[in-house]
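One protein chain omitted, others in place.
== subunit A ==
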Amino acid sequence: MDRRRFLQRFGTIAACAQINPDFLIASAFAQSARPLVFLSAENITGNWDPTAHTTLSQKNIEGFVMGFLTRTPMTLDDPGKVVYELATDIKLLDPHRLQITLRDGVAFHDGKPFKAEDVKATFEYGAQPDRPAQWYPGPTDTLTITTPDDRTVIVDTTKGGYPAHLFVFLASFLPIMSAKDVAEGPGGVLAKRLNGTGPFRFVEQRGNTTVLKAHEGYFKGKPAIPGIDFTFTADSTTRMLSLMNGQASIVERLEPEQVETVKGNPKIAVSRIVSVENKYLWFRCSKPPFNDVRLRLAACHAIDRSVILDVLGSAGHASSNFVSPVKFGYVDLKNYPAYDPDKAQALLAEAGFPKGKGLPPLEYITSVGFYPKTKEYGEIITAMLNEQGFPVTLTVLEPAAWNERLYHRPGGGPGHMIDCGWSTGSPEPDLVLRTHFHASSHRITGLEDPEVDASLDKERNAPTLEARKTILQTETMPLLAAKAPALSLFTSAMIHAMQADLKGLFIYPDGSIDAARTA
């Protein structure tokens, strides 16, 4: 052996000794003592201010970090159930005054003690008309909020003329911010990070991952889960692969086929809950032909929703109302438009378009890649409408292009019908009904109907929750079914899959998770 060969062989042996074969497998098995890894199907915004967005995935992060006066589990058997969190009692002093008693001994993650001033600051800031997430029943100048002491808040809605009980359900939906943070106003510290009283504290945003750590000072005790990595992962197959190889702890928005795949896997548990989200076919009500209620109803009667549910499988839940069955006031509406081709034909003829003759070409817009099966059932709806004479073509777009065309604009907005879901993590029905059907909002349909507006105002202004429920169920919701500004197709089932040891984790119907079980 010459010197060169000796050095070559020695070098090769030395190099092999440097390679640590463990690196191949260590990461895949590094499961123990790791944070909970949540893979989200939706991206978040670049602004941590809770009043600056309506993005569901970011609301879910807030569910871990922020504190709420109450939480509402929104189960099918008890949609109105309230669990007290930062509040210990909420009571109506009179129709326009609500008294909230606060929990003692709670502090924000930055150490500031939680007091009545924080609730006052949150409500007054969030209700400002320039805040993008408009969840409040009226702007700040319609509210008078007083704090007789550090543990008591009185919300007075006399100036606005609407009842104070509207804050009962909102209390479970509005994250409470620190008055110190709110004092910096828009553009201040609120936009840069989350600071709440919840079980997990915000650490950093690392690329697409929001890093949260268990909060030692959480008032119910430090959570058993050491932390949460909340990661946006767009592709559902990728999310599923990650769960199956143990990298992810929990993934959301499973396709029905994926549920079948993991059902027999003993390492994985599946959670299916009826969600707060209904999926709708929205009509552009401010332009022809769907500015004519008869044509809207004809289209509704042309659609057999049971076929859509067959296509959706476990991802859908039958409902006959404009809100989910887990929302306050839900009732199966007797006059909800059912599949009835004869009625569809009669309405078409009455509107002057017998068998659809004379109707202009109609565009139905839907998305693919975010909601389950939209393209598949979109094609079915298109075929059903065409069968009754509606000259409908389906436009399938990726989410960004679809989102660009979603909302009403002056003149009606793109297309004639569009598919979209609407999900708000509160039993409050007005977060759907008023948002979409009151003329002050427009949102997607662009509906302007004084009769609907009057009914929505009437139910909102009812003096008590019971009176409101009666008006909703006997007047407002049936009126909406008769006017059909949209057809609610079904209620979405929220399907999560998780590692089996997380089985039993409570998932709210809006997808947020109670991960606060203590050590």
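Please note the rule applied: a contact is a pair of C-beta atoms (placed from the backbone, for glycine too) under 8 Å apart; a residue touches a chain by one contact, two chains touch by 3 or more; residues count from 1.
Keep this in mind: contacts and distances are computed from a predicted model.
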| item | value |
| --- | --- |
| Per UniProt, the name of the complex member that is left out, chosen from "Acyl-CoA dehydrogenase family protein", "NADH-quinone oxidoreductase subunit N", "Cation/acetate symporter" or "Binding-protein-dependent transport systems inner membrane component" | "Binding-protein-dependent transport systems inner membrane component" |
| Which of A:Ser306, A:Asn335, A:Asn403 or A:Thr464 contacts the chain that the document leaves out | A:Asn403 |
| Contact residue for the chain not shown (choose from A:Arg201, A:His442, A:Arg460 or A:His496) | A:His442 |
| Which residue of A:Thr70, A:Thr147, A:Ser172 or A:Thr233 touches the chain not shown here | A:Thr233 |
| Option from A:Arg206, A:Lys220 or A:Lys503 whose C-beta touches the chain left out | A:Arg206 |
| Missing-partner contacts on subunit A, residue numbers | 23-29, 42-47, 49, 52-55, 58, 132, 186-188, 190-192, 205-208, 210, 231-235, 237-238, 241-242, 244-248, 398-401, 403-410, 442-443 |
